[in-house]
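Removed: one protein chain of the complex. Kept in place: all other protein chains.
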């Protein structure tokens, strides 16, 4: 799951931490958790659509 | 020609299908064909300029 | 130092030569030298911060 | 090895379609209907586009 | 090989944090104070973010 973690971090860091401060705020933490779950859901939707298409 | 196809698809999908709909419209299809030919021409121009420069 | 050169060129070309002309202007040359030194400094800052964090 | 190729494709499609379809702020943990249909369309149009390019290359006599 | 991994990480972090923190025109060869603190924060928040994601994956039972 290495690449998935890297991708999530890349996308969610961009979305949730546009201006990195001296520590992670609670809003940023919440955003990261939310974004991660959303990204994994997107991964599932894409994966499913891709399987349906190529089979 | 694997990488060329991947690059063309990456660039032309971006240019021609900004908002993916339920099917490929004829305008999108035309754009893809046009874009593909243009990209291949750009590849030739770049290739020629690069050869001229490094030889 | 191959990757460092590639990264510097990628970032500094983008910053210093937004519209490539018929030759490198002296302003562009100066910008490239300045940008290169700055990038290497950034590399050092990041490297130091990363070492401090992971050790 | 085919599984690795499949996974790599899903990773790059998710990356591309996420950027295209999830454009607002992150407020909900779930994908809404319009985001979901955008993701599905994105995957299908991307494959259509790839097929159109490969088909056109064949017509042109497989140049390059 | 661990050195290669370290260097690759520094390269990609510098790339990411340069784009985030060095946003103006290039006029000075030196990084100023606010740019430096942005770079340091960028590295630390990126690692925080990675840890938060990995931690959350564990909570979820390591799915995927």
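Going by the order they are written in, the chains are A, B, C, D and E; count residues from 1 in each one.
In this section, a residue touches a chain if its C-beta (ideal position, glycine included) is under 8 Å from a C-beta of that chain, and two chains touch if they have at least 3 such contacts.
Treat the numbers as computed from the prediction; the structure is a model and nothing was measured.
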Answer for the absent chain's shown contacts is B, C
For subunit B, which residues lie in contact with the unshown chain of the complex?
3-4, 7, 11-12, 15-16, 31, 33-35, 37-39, 41-43, 45-47, 49-50, 53-54
Absent-chain interface as seen on subunit C, which is shown:
1, 4-5, 8-9, 12-13, 16-17, 19-24, 28-29, 32-33, 36, 40, 43
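Basically, only the chains that are shown with their structure count from here on.
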By the touch criterion stated at the start, how many steps lie between subunit B and subunit C on the shortest route?
4
Among B-D, A-D or A-E, the pair repeating the C-E interface (over half the contact pairs identical) is A-D
Count the C-beta pairs in contact for C-E and for B-D, then report the pair with the higher count.
C-E
Report the inter-chain centroid distance for subunit A and subunit D in whole angstrom, where each centroid is the mean of the CA atoms.
17
Between subunit B and subunit E, what distance separates the C-alpha centroids? Give it in angstrom.
33
Mind pulling the subunit B residues that touch 2 or more other chains?
none
Touching two or more other chains - residue numbers and ranges from subunit D:
42, 44
Could you classify the connectivity of these chains, where an edge means two chains touch, as line, ring, star, complete or other?
line
What's the complete list of touching chain pairs for this entry?
A-D, A-E, B-D, C-E
